[in-house]
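With one protein chain withheld, the remaining protein chains of the complex are depicted in position.
Up next is chain A:
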């Protein structure tokens, strides 16, 4: 123990002596402890900021020192952080140090203390710790306020995947607090009764607007929370690249990394830094744009550059580097002053200028020549300042486009943009003779030659064809030449020539010159010899035509045809072929199925005279006939009939007519010889005759049955098939004897008709002879007079109403009929049917029938005027009058009187009803006041006739009385 105390004393002494020594050497106070320690809080960053100073330093003295800092949480014994901080210290310099807490500072009380030591090689003897400063306490909770609950940290911004510590501070001890992250409850550790801590590991990015974390008490609706802003990991820029166009400005570009995922909280900044020649004036450039930045090249011809692009946001900093030589990053400007000069028909020169990229640099320029949208020439040229390139082998009168671009010849980086110019080469004379053909017609002794030519192709024309020259050379008179100039769009002309032989030269002309001449000759002899027409079969690819090779000199062949055969402008086409050719295929899109095309093959003689060799005709595709013939039937007999269709135009059918089919329907089950059974499209069965010869236009159908019904139908057929189905014509064969019958019956009918006509014409005569008219009293005009009388009772007595009482038998004698007037009236014989008194005084029998018009006087004077009745009716009324002349005689006086002025009262007219007296002459049985004092009963038709009307009707009445009884 004594030893120990002695050792301690020795140590303290030594220490003291050392301190004394030090003070002597440094002549400074020895206490180099940190002083004036202050601790402040940055809640937003969860940082503790410490600041202190070391006072006991000499003026201008700098010492390296190390400071040991201790941080404890909740209580001072719970040290959670110890760190040694080395720095150079000056006298009274304020030193600063920061510490970021994982736990929000509001969650717990923190305490800080520190001590210092010299860590300098100059004074190695002073390497010992000073005393600790006192604990500086940081307690944010006390300043929070009186809310029942707090959650920390507020609005923290972290990167995705980082770890975050959260706590709540509750003022109430009773309440249970639950905390949730996006609705999911979190489990934490209790730091003290009021504080709970939650450690979140690897926090995910949920949404741009942040992640809600909230706590609430079980009782009450206290709810508190924070928003944790989790950003995506900030990526470094990609594709960082710099280039210059004019060696004055560098343009650096990059693709920024993906968005950090927060809308406003995290803004990014990009900074460009050149490290090889960093000057104080412009060490770095803060870029205004997110993906590019410009850098002014220094004028001192710095070649190498080392750029650093730094992208930065609140949480992270990212950098990319780029080292390059400026001349290797030249992207030249597009060439300028580009012209196409000296443009001829086949050549052109292109000139241009380039922007210089340094004193000794050369540019490589690329020239492309476009014709009809395709690159036809490509050339590379080295250029300092002025470029020039000759373009050759151009086509005359053609549009071209030339373009040029340039790049650094030695260190290729990028091509400039193209500069383009269009130009058109000049015209040249047409290179080819026009293809000429002719058509010769003979009109009124003249030769009408129609010339056709095909327009030259663009390559052959070498410019715009303005006109065609046609030179006519009369071969018979070689001195005469005739020139015709035809304006350009024309593709032919018509010439009227005499019968002479001509040679025709045709040339095409543009603004520059004339084409070679095309020569064709017209012979004086048209030479249209008859050539047999051959049939040729067409295919989808066209017509394959061949011909026999011609002996002798032939300079070539021409095949000619019309593309629209039915059209007056038949669209003449021709094809030139070499002298060794004997076949060709003629194809055209204009060929249509069912149209007959005619081809003529000409040989061209050495004198350029075409002569017809062969004719061909055919269809590109044959079709079935379009219509059926109109068939006429003749010579119908009981056993046969003849069909003919001579008008049928087989030539106009859409195929070669190979023959005809005749269909015959009959009731007979068997087909006649020469025909065969066939089934029609409507499944009916009939007999079919085949007529193989297409030129046969008549046909006799034989071996038919008399008086039978037949139906026939005729249709042509081509190689493809038959014509359209048509209607059958009906025919019935006549009976075997019917024609004989007709020969007899017809004349008979005629003669009967003749007789009937004759009879009709002579009918009046016949009537008079055979059955003359009998007058009918009922149709007499007197009747109407009677009816108009005042006394309606007056009527005509019907015979059937009379009861005959006597029949007068008349002895009919032929001689009495000679003349009624002359003949004595025959004495009638009266048969008394009723008993009468014998002693009557009247003449003759007493009962008579009388139909008589009379007046009273007459009846008085004539007791019984018997009118002699002739057995036959009188032919004339006059005759009647004359025959009863005794009556007019008796009446004569009264008639005369009646014609005079007779007073009405004097007219002693007595109307007596004609009643049959049952007892004629029996006076006693007469009714009282008998109308007449006649001796005997007479039946009289009593009429009073007005005097004025008395003449002709009375005659009719008299006539009535003449009827036979």
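Going forward, a contact is a pair of C-beta atoms (placed from the backbone, for glycine too) under 8 Å apart; a residue touches a chain by one contact, two chains touch by 3 or more; residues count from 1.
Just so we're on the same page, contacts and distances are computed from a predicted model.
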Protein that the absent chain corresponds to, by UniProt name, given "Calcium homeostasis modulator protein 3", "Auxin-responsive protein", "Pyruvate dehydrogenase E1 component subunit alpha" or "Cardiotrophin-2": "Cardiotrophin-2"
Identified contact with the non-displayed chain, of A:124, A:145, A:183 or A:772: A:183
Selected from A:154, A:290, A:564 or A:658 as touching the chain missing from the view: A:154
Contact partner of the left-out chain, one of A:35, A:62 or A:208: A:208
Chain A, residues in touch with the chain not shown (by the definition above): 151, 154-155, 180, 182-183, 207-212, 214, 216, 220-227, 229, 263-264
